[in-house]
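Missing here is one protein chain; the remaining ones are kept as they sit in the complex.
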Amino acid sequence: MTACHESASELLDQLATGRTTALALTQACLSAIASHDESIGAFLHVAGDRACEVAESIDRRRTAGQPLGPLAGLPVALKDLLVTSDQPTTCASRMLDGWLPPYDADCVQRLREADCVLIGKTNMDEFAMGSTTENSAFGPTRTPWRLDCVAGGSSGGSAAAVAAGFAPLAVGSDTGGSIRQPASFCGIVGLKPTYGRVSRYGLVAFASSLDQIGPMGRDVDSVARLLQVLAGHDPKDATSLDTPVPLYTEQLDQPLQGLRIGICKEHDREGLDEEVRQTIHNALDVYRSLGAVVQEIDMQHARFAVACYYLIACSEASSNLARYDGVHYGHRVDQPDGLVEMYSDSRGDAFGTEVKRRIMLGTYALSAGYYDAYYKKAQKVRRLIADDYAKAFQSVDVIASPVAPTPAVPLGRLTDDPLEMYLADIYTISANLAGIPGISIPAGFSSDGRPIGLQLLGNSLAEHTLLRAAAMYERETDWHLARVPLDQGTSP
Amino acid sequence: MTAPRTIIGLEVHLQLQTRTKIFCGCANRFNPDEPNVQTCPVCLGLPGALPVLNRLALELSVRAGLALDGSIATFTKWDRKQYYYPDLPKAYQISQFDIPFCQGGHLDVDILQDNGDTLTRKIRLIRVHLEEDAGKNLHDESGRGGNSRIDLNRAGTPLLEIVTEPDIRSAAEAHRFLEELKLLMVYLGVSDCNMQEGSLRCDANVNLEVTNTDGDRVRTPIVEIKNLNSFRGVEAALDFEIVRQLQEFHECHSDYPDHSKQTRGWDADRSITFAQRGKEDASDYRFFPDPDLPPVTLSDQDIARQYDMLCETPTARRKRFHEQLGLSPYDASVLIEQGPQTADYFEAAADQCGDAKRTANWVTQDVQRILNEGNLEIDDLGVDAHGLAELITRINTGQLTTQTARLVFAALVENEGGEGSVSERIEHIVLERGLAAVDDSDSLEPLLDQVIANNSQAADDFRNGKDAAIGKLIGEVMRELRGADPKTVRDALMAKLRP
Partner (left out) sequence: MTDSPSDQPSQHAFSRDDVLRVARLARLSLDESEIQAITNQLANVLDYVRILEQADTESVQPMSGASGRTDVLRDDLPSPSLTRTQALSSAPRHDDHFFLVPPVLDTTAK
């Protein structure tokens, strides 16, 4: 049981020195999943036999002295939005229930080459649309810390899997905060890279200009190691950046001298939970004690971010999800009356409410007569927001903020009012609009035991700076060492 | 009352001759017999797949635009055109909306008039853009309402869309436009423009400007004709439609129930156009820039580089054949129309032997006949341009007559003449078949005299009645002449020996 609670670096060390094997580690994770995932709901698919096969083969190669990938033997959980050729890929939707893809995502290829053990596919909000993982067609995921509360979304399953010790590493995706916010709700580290840093080939698209795949893990080092494997140019993705990948684990333990931290006064707003505010405040004090300088920055166009984000995201989503028409793959209703009915009924039948809502909003925003006022306008405002960040990073190295206005919310709370839900994304969406990287690190707990994360944003391609800034804080604090007492999970 | 004026615009789609599809590495190959074997996650539109633009498709497009005298954009992008149809896997087509890579341009079309004159019509273009093709939707022909079958081999083929201004004034002109366009695109290596295989598709828009009873000029509603399968079909459909529209106009006196653009299909079997229900929601394609495809910039150097790769256009080459090589406009046209390989063949041969006219005759007649009979391409002929030039040179030096050259040519095509260079092979054939022209000029007489002088015994024997003795003399002469018609040689010797 305790094997799954260790960080990636600890486990790699154990594997290298023979204190454990890939198979033992995998089996421990599988056992933990078997015992505890029913109450958490992190996984949609567990690749038990296959994972053990891969683990055994890695152990054999290690014994034979053959070269191994940098993460050899580590179990990794994959958000079910990532296309895997040997595990179903459902995107938590009835539309793709049981779909077995004929190809692998680029990042899945990289993980295989790194000799990871792909232990299973994790739950998420359907097609990544949501912030709680309650929009899954297959049931919600709860934060392991409080089983009456959500894991966050849309990468809730991946976050919960790491937090529960089901796997030391997980991969998620982030379009408007979907890695960072569940990382915060589950008390782990989650990073959204610069747009284009990680290939999107094989990431089922939600909003093409906002989506990014990113690493999740116990601590900053884990996330750095996983990012190292994921990052890099992919010629199959035309938006993939063709720039060198730095060594993210290098100098991770070296603090940044004179770190300049920006805080945005717009972020301290009504609706921000007092304990969250206090947590961020305390975190900034820790940074100050390390010699960092905290200064206020002006995000002139911050108030437009939510509107801008939702118009762009939903417009692109409406187009990306149009392909689910039951013709070449996906759900098709039995006995359709005719072609048009087949489309409408299949889609109406298989998509959940939030997905339909966003498709409707996006289709409207792109439709004749509305394109200029909505989509095009939003893309212009987007540039203004991106420019705000570019300007801010001239005077600061990172920007600190809460990840979400509150810790993990109880199940069932936000599902009735979509607008309220959208507004809760206020701290995370701008990074996606600007294309800049962001990280969420454990920074405390609410008085009732729910984790609270601190968000740091960095300039384009400044993941290394972000990781070092995060590691600085981590070294001074213990939050990342907290572990869910699995056998005594709080019952709903 | 003025005659009705015909107004025709064409929308042509050409499949580009690249090895692979526009956004993925699947083969770009016409393959109707094996459905769904040239697909991948990208052209199948599978979840998670992403497009990446084919450089050659872009380059060929730019070359086509330049050859059409269009203006190439310095910045261009691709947009999603969204609609639902089973042969469109992503439920959107990646196309170009408001910033096509090429705008304007024109194609000059020569129309032979009834009086024998040639009229050159300049057909202007509105735009040219690059997009992806959809798959094929095969309907249940039995009419029993069975399933349609979808083949996605074609999905993702690069397509050039060329839209003309409504400058075309007759059905015949439309036919000529397509022929000229095809010739140009084949010469450029952009497309093979084969309507039967679907690498060229065409929709035609036509209406008339007529004088109504009040004496005003009015226009009939525009009709878009679809389902055109051949150039001849385009012409026939337009001719039919022009008559139909005029009739309809006279019947309703410009009081049409519906003035909006209509769609009609062409039924090639019955030679009629028929009304088709318009596409629903046809106009709301919800275009927006495709976020998966970064825009493309084309610098002056990029454009210049493509310009340099343009081969000579058929029009320019036709002109040069006429003006510089002295061919008649008709002969020049015939040669050009055979395609670039034939024109190259002709030119290489003409260049070598220096006789363009004779070479043109040989290529358009003898060569073409053999190609037609054997259903061959000119590269499979067995006699290359150099070989043809050698033959023609020998005609011009008198070594061969046209007739004997034809025999040699036929033998060369049959791979006769042994190994060795084509010159050696020609000599061999001439020798073997005794085809050398016996030249009744100054060179023959002295040769006969010399052979007779060198073989005085045989000559005397023959003079004295021993007929067989002439054989030796004939043989010597023939050796000197390197093959000749033995009878002619015999007659010449006899004339000398027994005058």
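By written order: A and B. Residues from 1 in each chain.
The rule we apply is simple: a residue touches a chain if its C-beta (ideal position, glycine included) is under 8 Å from a C-beta of that chain, and two chains touch if they have at least 3 such contacts.
All values reported here derive from a predicted model rather than from experimental measurement.
For the chain missing from the display, the contacting residue among B:54, B:95, B:199 or B:359 is B:54, taking the whole complex into account. One of B:179, B:192, B:248 or B:284 touches the chain omitted from the figure, and that residue is B:284. When the whole complex is considered, the residue among A:279, A:379 or A:428 that touches the unshown chain is A:379.
When the full complex is taken into account, the listed residue touching the unshown chain is B:140, out of B:108, B:140 or B:445. Contact between subunit B and the unshown chain involves residues 18-20, 24-27, 34-41, 44, 46, 52-58, 77, 84-86, 137-140, 145-152, 265, 267, 274-279, 281, 284, 286, 288-289, 291, 293-297.
The omitted chain makes contact with subunit A at the following residues, 99-103, 195-196, 209-210, 235, 238-242, 301, 303-304, 306-308, 310-311, 318, 322, 325-332, 336-345, 347-349, 351, 353, 356-357, 359-361, 363-364, 367, 369-370, 372-374, 376-384, 386, 417-419, 422, 432-435.
Operating definition for what follows: only the chains that are shown with their structure count from here on.
Averaging C-alpha coordinates per chain places the centre of subunit A 56 Å away from that of subunit B. Those residues of subunit B that touch subunit A in the shared complex are 40-41, 44-53, 80, 82, 84, 86, 89-92, 150, 152, 283-284, 286-288, 291-294.
Note for the complex: subunit A touches subunit B at residues 82-83, 89, 91, 96, 99, 101-103, 105, 200-205, 208-209, 235-239, 315-316, 319, 322-323, 325, 327-329, 339-340, 343, 363, 366-368, 371, 375.
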